[in-house]
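Showing just some of the chains, left in place.
Chain nomenclature is as follows: A, B and C, assigned in order of appearance, with residue numbering initiated at 1 for each chain independently.
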């Protein structure tokens, strides 16, 4: 297993403009430390967002150059493990950020919300603040992406190659598939969460530094339009757009495409999805919302038996 | 148990303008037959929507007058049972209706989709069309509501007193809470579904005639803003609006209010929801979208122990 | 000219459930007094919305039965004149209403806005508060509709048969065309505005009682999907929906249909609109937004010369 170190060299955009910090071969297992969303600045509950939050959030480890990946391929990321990067995590309310407050994209004349910070200790598989605010350790990667061909995308944006999706299915045991747009894929990850509900509604999950263990593969000549995830039991697709129904449509359509690739007739797959698909909110707080469509493999794999 | 008969007297708006078809006392168990969304017109797969669909859909049984219910109360509906009203159900694709096609509210110049009709037989707890298109019997009530004070709402609209929410948690074993706006509540139900995925994406679930068994209670002097559902394990709230993020906000906020009623500090409840709430799409096809927020009772009931 | 009196009998839903207050023949000129949005409750600037606003707004004069109008016809309303119903008007900020504040459809945890009330005196063709806040008298009808077949629509909602569109082109000198869904059309009007910018962004125009003078005609057998307006120089269509792009699409499509009726090829009309149409915001504050598409007659009438 190989360790990659990004310390002091975090990135705040997903792009191919930066020099790779490491080159990895398909099949190699790598591990690296990722900073939390505020780059480790939160140490006590007095460290309110307005005080410690910098102009940029979600520091990324990357770009990591994946040998052999080329435009039009799919990068396969096996998420093997996420360990706590520090013995604690945090969550907060910001003045102008969150799903139920005015924010720069939904500007309002109402006075802002008050700020709050909560620090959670990692203890026996739980994130513990007090008796009410204690939640199971159920970690996932909040921001994970490959670089676009020409754009540089802020690390707080989700987009068609991943990014700040805040989708809780990007977790150990699952496989993430991302489109490749440049030679070497230029992979980024960061912004781990110890636990998050659907939507990340207050604007923050339990934000943690993490230690990730990943293995990469490349599928040559298979182009995706949007991120896909495979769990042991399900096929999962993510759409990121505004308004939320557009994100949902993108996720439904990506899953429909997947079913057609498995052998389904297009309109029969649409019919099947109407009865069997699940659709949950990844995030309702980022500059684009992420919606997640999933279907049981036991249903999707019926195609061959049609 | 008392039987109510609406045959030949279905309603296509939710309102207090129509005469009650029955008066029911709190605690009474009632049963009634509900027609399917196209009022029984589908008999073969040649009965395409453009041929058999009338100008109105989702025929409703009602209004049922609930003794003792008054404006500002909450109507409690115990959903005891749903049986198939006929030995088959159906689903379809319409030319201008569904989550992934142009429709009157999202008009497009693209040519319309082709129409299709599928008929599913009820057999041993399954709805069976063919090997690919077979789904478990998992029925719920698609349209269920109390009447607004002055409005008459089309039976294909969801709104703050229920209506065509198409939320799969409105199912046997669960309890639905609806606001009461007029004396007697004026309760309506219809449009049962044998099985539906999140969003009812193709525009139709497996549509069935049903036989419902319900028991009503009234909670005096407790006003809700939006529908709430209680399952054995969860608290569930529904928001119906467009765009979808507004529906989600309404559902989140209703659940937040519920937690505050249970004893939570408002901002701590917001924090808690960010880590523990689930949010899924009820429908993405009706004139308003419905979003469903849920939280485990084991989490929500921590308030008293805070 | 005939006077209609609705005093003490205002309606808060647009519907055919209420008894007509008058029957009018096509060609007849009628005049009537309309109350302001808060039914005359505002008398001083201490009459803040939270104090004087009732549960219902936009009191309507109606229904007026138009002889000879039948489902599938178009009701033509010549807006001949609007005079001030009182020597003053008012405008206000409400705690939870307006385009730049949280509201019941966009619920937020932010504290509400403070309330304010301004009273404007009508003086020499101006609405005068002080040197900054003085605006020309440029009146129009905020809420105007025909009744749906079965629904009863709140008088603060715009919809496909008009309603609370808050579109400033519904003004003297222009002609409004509305779909007819019931025998007699069941016409309603109220909620006059002395002056309004695009969007009615603070939630209120300069709200006035008005004295309307209208003349009705009926076009037999011509069904519209949405309201149309004709000014001396322009063809104008209104779409009301959420999100705003859906309202815009509906308005564009209605105008496209109009151009096709004038003889345009459908895709050439689409091309023409891309270069010549105007599209402004009617309202961004009601439960549905209204968008207004307009094109110069000198362009639209080129069809016959194509």
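Just so it is clear, contacts are C-beta pairs under 8 Å (C-beta built on N, C-alpha and C of every residue); 3 or more make two chains touch, one makes a residue touch a chain.
Quick caveat, the model's predicted, so the values are computed rather than measured.
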Q. What number of copies does the complete complex in this structure file have, with 3 given?
A. 4
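As a working rule, only the chains that are shown with their structure count from here on.
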Q: Specify the chain most distant from subunit C by Cα centroid.
A: A
**Q.** Same or different contact residues where subunit B meets its copy subunit A, judged by the half mark
**A.** same
Q: Can you check how far apart subunit A and subunit B are, centre to centre, with Cα atoms defining each centre and the answer in Å?
A: 32
**Q.** Cα-centroid distance, subunit A relative to subunit C, in whole angstrom
**A.** 46
Q: Would you pick out the residues of subunit C that each touch at least 2 other chains?
A: 106-109, 243
Q. Where on subunit A does subunit C make contact in their complex?
A. 98, 100-102, 106-113, 243
Q) Across the complex, what residues on subunit C touch subunit B? A) 12-13, 15, 17, 56, 104-109, 150-154, 225, 241-243, 246, 249-250, 253, 266-267, 270
Q) What part of subunit B is in contact with subunit A in the complex they form? A) 91, 93, 98-100, 113-114, 116, 118, 130-133, 135, 195-206, 242-245, 248-249, 252-253, 256, 264, 267-268, 270-281, 284, 289, 291, 295, 302-303, 305-306
